[in-house]
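With one protein chain withheld, the remaining protein chains of the complex are depicted in position.
Per-chain numbering from 1; labels A and B assigned in written order.
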Amino acid sequence: MTDATDTRPVPALTRFGRWLADNPMVPLIVFLFLLIAALEVMRPGIVMPVRTGRDGFISTFWVSNLVKFAIPLAMLAACQVLTMLTAGIDLSVGIVATVAAFVCATMTSTIGPVPACLVAISCGLVVGIVNGLGVAFARVHPLIMTLGTGLIATGCLQVYQRLVISVGVEIPAFLEWLGIGQTWGMPNALFVFVPFAAFILWLMRFTGFGRILFALGSNENAAKLSGVRSWQVFLALYALSGVIAALTGLLYLGMIRQPSLSLANPLLLPSVAAAVIGGTSIFGGRGSFAGAIVGALILRVLNTMLTLLQMPEGARIVLFGLIILAVTALYVRITGSR
Amino acid sequence: MTTTPLLDATGVAKSFGAVRALTDARLTVGSGEIVALMGANGAGKSTFVKILTGALKPDAGRVLIRGQDVRVGSPAEARRSGLVPVYQEPSLIPDLDVADNLRLGDTPVGPFREWVAALGIDDLRLDRMIADLPLATLRILDLARALAQKPDVLLLDEMTAALPTNLVDKVLHVVREQAGAGMGVIYVSHRFTEISHLCNRATVLRDGRTVGDLDIEPGVEERAVELMLGAKIDLGRRDTSAAAAARSGTPRLGVKGLAAAPKLADVSFDLHAGEVLGIVALEGQGQDELFDVLAGFDRPSAGTISVDGTPVSFGHPADAIAAGLTFVPGNRAEALLSERSVRENIALPFSARVANWGPIRRKHEADRVGYAIEKLQIDTRAQGEVQRLSGGNQQKVTIGRWLATGVQTLLLFDPTRGIDVRTKRQIYPLVRELAENGAAVLFYTSELEEVALACDRALVLFNGRIVDVIDAADADEPTLMRAVHGLTSAEGAA
Partner (left out) sequence: MSAWVRKNAWVLGLLVILVLLMGLTKAIQPSFGAGGIESLARAALPFAFATAGMAIVIIVGGIDLSVASMMAVCAVTAAVLMERMGGVPALLIALGVGIAMGAINGALIVLTRVPDIVVTLAMLFVWEGTALLILETPGGATADWLREGIRGFAFGLPKAFLVTVVLIALVWLPIRRSKLGLSIYATGSDELAAFRSGVATGRTRILAYALCGLFCAMGGLSLAALTGIGEPVPGPYLLASVAAAVLGGVVLGGGKGGLLGPIVAVFILRIIRTILTLMAVDPNVTTIVEGTIMVGVVIFGALVTTRGRRTA
């Protein structure tokens, strides 16, 4: 009879891969600090002004700027982490954030800031529910489904813009406070982000819903066998993702203070990249929001470096694409699985 | 034989990870010989077939065709070397028509048509799509395609399964005729009747090695059964005298006329609380479909299921679980979250319902999971990821999942496949204990000795029907082995 006890010697690469899988944050944080060090070498004084004779050991301006622009990225990355846990993806987050920002900015003057924000968030909810319905019942691949709803939402936004062309743009004061205000040298956006991050981390680790997300992505059949009805999960998941994207749009509106028809769209690709860099598997079952936050910081630092190097926009996009491919291929190679 | 055999495979070995599927498989086929390749489930037959046909590369051993060492790297190469297989699953492309399938494999059309006619199909049109043709026809086409390539050695894998009797006769006739003309044939089959009519020799595999070469003569069936069973490792013993107890009142699970076309037809049985009901069958006799239907994965095409006398209908495994029917599938990979912890795997059903999507009740979960781990003696040294556990411990986790939630009716599908003896010895008393505490257990096993060890009685499935019911006291292995081969029933093989 065959005895399936695992006694084979484990190859070094696999062992290293397992160690990385157990401690994904270590190499990420090391990589982040290496990048920051490289940045400091490229442009002395940008991180540590003291080296060029200015005040301050670490530049609060630089750090606060880094954190501020990493926040919306990390929030959209949360959408990708959650959907990727179930082997999905949400490509509508960029446009949903844009729609939410635009709707809020144009409605505040007529219906007041709070109702405007609520309307904006419900826009995200609606797109999310449509995504969820398509994924849950028709089993359309999430990538195609969210791409499609993103396209429809873009059309809706353009029509809406024609309708409200005469209405003035007003940004709710509290969003501006969150977006550009600072407390003790750090961006006020942290007042939203810290509770948000805590909620996502709690959701993933300590709730039944989080468990089910991991289970669905790691083995949908096993989840089904245990009595999980996947349509319920997909519906709730994509609705949540839509709401998060809308929230991000509102926060981003406060930062940029200039609603446009493509406000948050450029954040889409980096949000996917941040999640993948942070150790979330695009094949489901494995992911970490903490990793995605570090991933977002890494991307922001990388972005600063590329700007300093005067890299054209095209090279940046190519690089992000290659990062996604390389990290995924490496994962497949290391674990030997999908 | 003094001449070089057509095919001579020696010392073939193959491992999948830690599982040694083949250790020392041998097979020789001479010109004009028809050799049966036999073996019980899990003996390594299908791995051997894959290696002979080039779909798998062996770790060790040689395959000589006409005395030449052919390094078979792909099915295309095996074909060029003169060995042509006909697989159990027809390897025809469903979305192409017959003619295109022939072109794809460079099969000459003229000979193909002649073979099709000789095999008993007169009205074949080459522009028919494969997807529109019945399975029996596909198998004939596959065979005709193989014959049209003029093979030196023809490998037939369960050729007559799914064929109506008249076609079976034609196929056997053609095969015999070809062997007469000098072709070598490897005939992989479970069916003693066909083997004794057709073959010259039978090579028997057990536990990954060739254990015997039998000449076909009267009484060879008994000898083959003996070889297939072999001397088994002692798995313990159980007093079966008290077995046929308490089987009255409303059954926990009542199954009437259950069918799942096309594999399962008209199955009825009652399973009572406190009873372990075994199911034995060769591979593919409808047991997979039976369990899928009972576990809520598929809807039956006919028949009723009732739980405690109330008729039930399952659209999703969640419905079956709600009715107390919990399922442990045969393939552990289907049931486990391989990258998640033991705890999460066992606790998975707790979070399944929307009402339980909120915060996890850590205390409750720790208690229940702890109970299951202790009960099953799961080795939790590597509990961070289930995939790092041994096969036996993985199997315990899939069972433990339902111990933690509380067992009413447990559907166990071959729970001891590929696991170590120690774990096996733990599983039988556990199953008994569950039953004594009021659970009802349906227990399919591919290892026949387990019937006496764990079950009260066993149903024998053959061709999708229950052909025999054997009490545990009478369930010695030779009896069961004959029964699963359909030998006790009237020749219902076709």
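A few remarks follow.
The definition used in the following text is that a contact is a pair of C-beta atoms (placed from the backbone, for glycine too) under 8 Å apart; a residue touches a chain by one contact, two chains touch by 3 or more.
If you're wondering where the values come from, they're calculated on a predicted model, not measured in any experiment.
Residue-wise, the contact with the chain that is not shown comes from A:140, picked out of A:63, A:140 or A:180.
Screening A:26, A:41, A:58 or A:151 for touch with the missing chain picks out A:151.
The missing chain, though absent from the display, is touched by one residue of B:9, B:63, B:92 or B:253; that residue is B:92.
Seen across the whole complex, the unshown chain contacts subunit A at 89, 134, 138-141, 143-145, 147-149, 151-152, 154-156, 158-159, 162, 269, 282-283, 312-322, 324-325, 328-329, 332-333, 338.
With the whole complex as reference, residues 55, 74-76, 79, 85, 87, 89-96, 100-101, 103-106, 127 of subunit B touch the missing chain.
What we mean here is this: only the chains that are shown with their structure count from here on.
Taking the mean of the C-alpha atoms as each chain's centre, subunit A and subunit B sit 46 Å apart.
Partner subunit B is touched in their complex by these residues of subunit A: 1-8, 21-22, 206-209, 211-212, 214-215, 218-219, 221-229, 232, 236, 285-286. Interface residues of subunit B facing subunit A in the complex, by the touch rule stated above, are 17-21, 42, 207-208, 233, 295, 297, 316-318, 321-322, 327, 329, 333-340, 344, 347-354, 356-360, 384, 388-392, 401, 418-421.
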